[in-house]
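First comes the structure, then the notes that go with it.
The complex is shown incomplete by one protein chain, all other protein chains being positioned as in the whole.
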Amino acid sequence: MINVTVWYEYTQESGILRRDMVPEGISDEVFKGYSAYIEESGRKIREVYPEGLMAPVIRALKENPDLNVTYTTLYDENFGLSDEILDNTDVLIWWAHISHDAVPDSLADKVVERIQRGMGCIFLHSAHKSKPFMKIMGTTGTLRWRNGDFCRLWNTCPTHPIAAGAPEYIDLPEEEMYGEYFDIPKPDDVVFTGWFRGGEVFRSGCTWIRGYGKVFYFQPGHETNTAYYNPDILRILVNAVRWAAPVMWRDSLNCPNVLESPEAKYIN
Amino acid sequence: MINVTVWYEYTQESGILRRDMVPEGISDEVFKGYSAYIEESGRKIREVYPEGLMAPVIRALKENPDLNVTYTTLYDENFGLSDEILDNTDVLIWWAHISHDAVPDSLADKVVERIQRGMGCIFLHSAHKSKPFMKIMGTTGTLRWRNGDFCRLWNTCPTHPIAAGAPEYIDLPEEEMYGEYFDIPKPDDVVFTGWFRGGEVFRSGCTWIRGYGKVFYFQPGHETNTAYYNPDILRILVNAVRWAAPVMWRDSLNCPNVLESPEAKYIN
Amino acid sequence: MINVTVWYEYTQESGILRRDMVPEGISDEVFKGYSAYIEESGRKIREVYPEGLMAPVIRALKENPDLNVTYTTLYDENFGLSDEILDNTDVLIWWAHISHDAVPDSLADKVVERIQRGMGCIFLHSAHKSKPFMKIMGTTGTLRWRNGDFCRLWNTCPTHPIAAGAPEYIDLPEEEMYGEYFDIPKPDDVVFTGWFRGGEVFRSGCTWIRGYGKVFYFQPGHETNTAYYNPDILRILVNAVRWAAPVMWRDSLNCPNVLESPEAKYIN
Partner (left out) sequence: MINVTVWYEYTQESGILRRDMVPEGISDEVFKGYSAYIEESGRKIREVYPEGLMAPVIRALKENPDLNVTYTTLYDENFGLSDEILDNTDVLIWWAHISHDAVPDSLADKVVERIQRGMGCIFLHSAHKSKPFMKIMGTTGTLRWRNGDFCRLWNTCPTHPIAAGAPEYIDLPEEEMYGEYFDIPKPDDVVFTGWFRGGEVFRSGCTWIRGYGKVFYFQPGHETNTAYYNPDILRILVNAVRWAAPVMWRDSLNCPNVLESPEAKYIN
């Protein structure tokens, strides 16, 4: 059984921006503008995903008896990730967009440490600028972007477990354009490469190992488009969860001082 | 001209442990024990390197007219790295061991950001646990260790610029043993692989690209041994500086919102 | 069910060198010397492995009900690999040492093509100079070597499926030393790194993807030593077979001329 925790930012979907979710020192005017944007995008999300942005993902995961799925948000207690929840998570899915800064550094550090000890982590769409992603990668995750473009995902690593059952390419009629240069460490595998009608390319599905944990970044999932209804996208997410499931854990992240060398026993 | 800044921790060499250089809350007894260790290891360093641990490295660098070398330590103003110094550094060399925690997070973040913008950075020996190394790698840098072993560095990437002029292998009669599993992201190249007589192996010379910057980790340089007098080690360090020198810089680490697509000009 | 074919050279084990198994033009004297070596090493193999060098490997594989194991040698019909056998092989294990040249180029090409179409292939020990290995790698596979050294295999990729259940390191009291520089393409993963008491290191367990197929090279298995009785080595081989099993096959190795672009259907 793989314990999957879906962590969702929820800010836009709530439609209401809270003062404690924006950096201190933001003026009333800026806050007002932000609030209007949140209200509007929240309405759009609820139109496209009346049961919530993550609902189709959770449903797809729950169809698999080997996956035990928990749903949590930034607005839940402990910002959604108590130590207990995190300690019981094998694979964490992270969707975030607007409120990256509202996640405390201490929580981001805990996520990073748990990946280093064995947890799998799947970063979706705008999570490329989330604290845990930037911390585990050591890079800024910057990219070109533009709203409302046609996206085609090419399967560029057909034998990868994450691509199992995926077609040669997947058409997403509307997505946010994310384009190169994408500032990430060289991936182990670029499983999917994105083509955008506006003219850009993107490493849309990338894998890395960090410590004992596995990381997958996957571009689709703009909040006002429909990617999470696409059965190919959902199959890829299920594949990614199984791929990212921990092979083994380590308890300690210390450096062992090995006083007796491996050769010592042969010397006497 | 490549501006090289050699940043050196200096704590042990000073022979004196300052209260403000250890984490708060350390008991008087522990502090006393630490102080004794610092005093003893400081004496040994001054025996082996009477002009200072970094002196042979700096001398070797200065022999090259294309390198402009600055020396600075944790005990200098701004922990050795004012914004001005950092802004004028093309390649930073970082040796640290005991006082990783005394480097403020904000300074470590500045180093990381400068690497992401183009600066080269060479982490020496025990800098595998320094804040900037762990932050730019996203991993813990843990490894097995043991004092006082014979070390042989194998040249496992003979065509790499950092290995130019290096022999098939380099014998270091005494070094601190650093052994696998070394918790680092998969390197672009493992230029040197270490063999220790006690029985361990180690990825001793590793390269990565992060953002626009280059990173080299190099294991030799235990403070009470003599690696920095070895001409092959010094040649490798000079090579590494030239390899790590910035190809180009970027000013911004933001995500450009490209309102007009590359295709737009062809459509109308 | 994974169909595993164990292809074994057998020349030394037979104890008899056949004239048609050596390159043309070899003098009688050289042939006589070779024959004496074959006779002697054959005797030693039969002492160490009375049931045959591959017997413990085959036994270990057969203990797994998901593996269907076939054994074949260079001295069988069609050099051991008829089209029928090859067409029914999911994972090929290749042990060879003395008679690399006796394998026809056409057979080596068939093995390469089948890997490119999806077959897994595990090259053992001296197969680093076999025709299929050199052809699928594009490199010479050269290395340093010396008989009769103590070997310690370090697990340098602990979360890799091939390392599942493997300890931190494995001691092999006697093995042929294979040392760097090992002339191979950069591996996807270096799962095991070898330490030899005589002073060398080696990338002893390496993985690559080539086309739709997976390749694993594994150093242990010198014919007159005992590696194939070591339970850790056998577990690794079983793991490697499962890892190398085809994810999918492709029938064609041609370049599709895609007259209608993916965009065509959106344009009209």
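The first chain written gets the first letter, and so on, giving A, B and C; residue counts start at 1 in each chain.
Going forward, a residue touches a chain if its C-beta (ideal position, glycine included) is under 8 Å from a C-beta of that chain, and two chains touch if they have at least 3 such contacts.
These numbers come from a predicted model, not from an experiment.
When the full complex is taken into account, the listed residue touching the unshown chain is C:G198, out of C:G15, C:G52, C:P173 or C:G198. When you scan B:E39, B:E113, B:E174 or B:D188 for touch with the missing chain, the hit is B:D188. Touching the missing chain, out of A:G15, A:G52 or A:G199, is residue A:G199.
Of the residues in chain A, those that touch the hidden partner chain are 152, 154-156, 158, 168-169, 179-181, 186, 189-190, 193-195, 199-201, 203.
If you put the missing chain back, the residues of chain C touching it would be 112, 116, 129, 135-140, 142-146, 149, 177, 179, 183, 185-186, 188, 196-200, 208-211, 253-259, 261-264. Where chain B meets the chain that is not shown, the touching residues are 118, 150, 152, 158-161, 164, 169, 171, 188, 197, 209, 212, 214, 247-248, 262-263, 266.
FYI, only the chains that are shown with their structure count from here on.
Over half of the residue numbers at the interface between copies chain A and chain C are found on both sides, making the touching surfaces mostly the same. Taking the mean of the C-alpha atoms as each chain's centre, chain A and chain C sit 39 Å apart. Centre-to-centre separation between chain A and chain B, using Cα means, comes to 31 Å.
Among all residues of chain B, those that touch two or more other chains are 179, 186, 199-200.
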